[in-house]
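Below you'll find the structure, written out as structure tokens, and then a few comments.
A protein chain is absent from this complex, but the other protein chains hold their places.
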Amino acid sequence: MRVVLTGNHAAAYAALLSRVEVVAAYPITPQTQIVEKLAEFIEEGRLKAKYIRVESEHSAMAAIIGASAAGARTFTATASHGLIYMNEMVFWAGNARLPIVMAVVCRALAPPWNIWTEHTDILAQRDTGWIQFFCEDNQEVLDTIIQAFKVAEDDRVLLPVMVGLDAFILSHTATPINVPEQEDIDRFLPPRKPLPFILDVDNPLTHSNMTYPDQTMEFRYRLQKAMERAKRVIVEVDEEYGRLTGRRYSGLLDCYRCEDADLGVIVMGSSAGDAKEAIDKLRDEGYKPGVVRIRVFRPFPREELREICRGFKAIAIIDRDLSPGLGGILYTETLTSLYDLGSRPIVQNYIAGLGGRDISVSDFKLIVRELYRSIEEGVETIPIRWIGVEGVKL
Amino acid sequence: MEMLETPLSKPSEGSAGITGYWRTFKPVINKSKCVKCLLCWIYCPEGTVIRINDSVDINYMYCKGCGICANECPTKAIDMVLEEEI
Partner (left out) sequence: MSLKIKDLPIEDYWLSGNPSCPGCPASLGLRLLMKTLGPKTIVVIPACCSTIIQGAYPKTSANFPILNIAFAASAAAASGIVEALELKGRSNVNVVVWAGDGGTVDIGLQALSGAAERNENIVYVCYDNEAYMNTGIQRSGATPYGAWTTTTITGKKEHKKNLPLIMAAHGIPYVATASISYPIDFITKLKKASKIYGMKYIHLHSPCPTGWRFPSSKTIEIGRLAVLTGTWVLYEVENGIFKLNPPSNVLIDRNKRKPVRSYIKIQGRFSHLTEKNIDELQRYIDRQWETYLKLLSIGKIY
């Protein structure tokens, strides 16, 4: 069925098709429409689920943890301050290995108040033990949330998943998308299996009591191993979903015109579309750049990224986020991955689009042309560049 | 023990070991004074006053010797005796 949906409503339809059983959420712009729509589905009887109208995001995640520990398939959504407010419980869910799925509408943090796109909120959660997806468009939001349940609940994984979509650019922009049939999704995603750690009065176990230093590290090791296994599972699930719907997202990384590219633009989220358009135009001018869109930030696709970057002379890393005092977070993670490549490309970090500032096609063209100049001039390192900041020249 | 993906613990007496070793004073029941009111049983924080029908005994393996039973006994049928003296 082809319908026109905003990114928020695409997320809600994904949760509906995934037959989530417990939703607990708190309103926050620009996420609110996701849970409004789910409340509507539940009240209309289209979705057999419980909606817990909690008094905060901290309680939203706590309630979801309780419901997931009791065996339910659970979903919530948040953004920005809501995500940071629930941070303690986000860690709890990760360390408890509960297969929760959460949509995160990526939005800037105050002050000053700002409700528009930025990735600093979701990237601040990168160490919580959650798998993290970033979506390029509304179709991918719907498809990824359905895939996320399958990945989260896989015996080899058992990890919560957050699915990031950019504020307003995706959340509030309506585009035509394909909504799969319920019966297809039911085949793809059967009901959640009872796991060994469900709260059960017939098998009285204590969840997560005190654990001493000689045991705790073993659980962290298992978490790391589950993340590593998740890479394979994400690809498998994406392939299976592709066979079912005809749509797939190349698993962890989405590479655009990279086969013969000598320069790569690394990007996450909705601005990948503009980057691709810029690359098409630059190709017409005789350049040979490509775009690498990081679809999965955790587990970080280290090996996959290294394989692709091997052929590049230079890389532009576009960060819609900032780790003040260091630079872009994607930049840092990418550099770490490339460190022991035999011959390393020039790597340049661009901070762009913070607080919802536009990153235009011409910005990408400017970035790529500058980087080609750097290659010609044989420059090895250039300071972090800020795109479009008043008084700061590229 | 096989480790699961997340810490799950199984019910076990003595999760803190043989807590009877903690005792300095030991409750000793004088059965001739006991009126079987079961107050010592219901007030024991440890569940170490064992109830057999209406009479009581002490589980010395885990009794920590807090002395609540002796303090609450209405007929003073429980003495707290220094461990070394036994």
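Annotations
Per-chain residue numbering starts at 1, and chain names A and B are given in the order in which the chains are listed.
In this section, contacts are C-beta pairs under 8 Å (C-beta built on N, C-alpha and C of every residue); 3 or more make two chains touch, one makes a residue touch a chain.
Everything numeric in this text was worked out from a predicted model, so none of it was measured.
Contact with the undisplayed chain is limited, among A:109, A:205 or A:375, to A:205.
The chain not displayed touches chain B at residues 1, 7-19, 22, 37-39, 41-48, 51, 54, 59, 61-62, 64-68, 70-72, 80.
Hidden from this view is one chain, which touches chain A at 21-22, 24, 48-50, 52-56, 58-60, 62-72, 74, 88-89, 92, 199-201, 203-212, 215.
The rule is short, and it goes like this: only the chains that are shown with their structure count from here on.
Chain contact summary for the complex, chain B toward chain A: residues 3-11. On the chain A side of its complex with chain B, the touching residues are 95-97, 158, 196-197, 204-209, 211, 215, 218-219, 222, 226.
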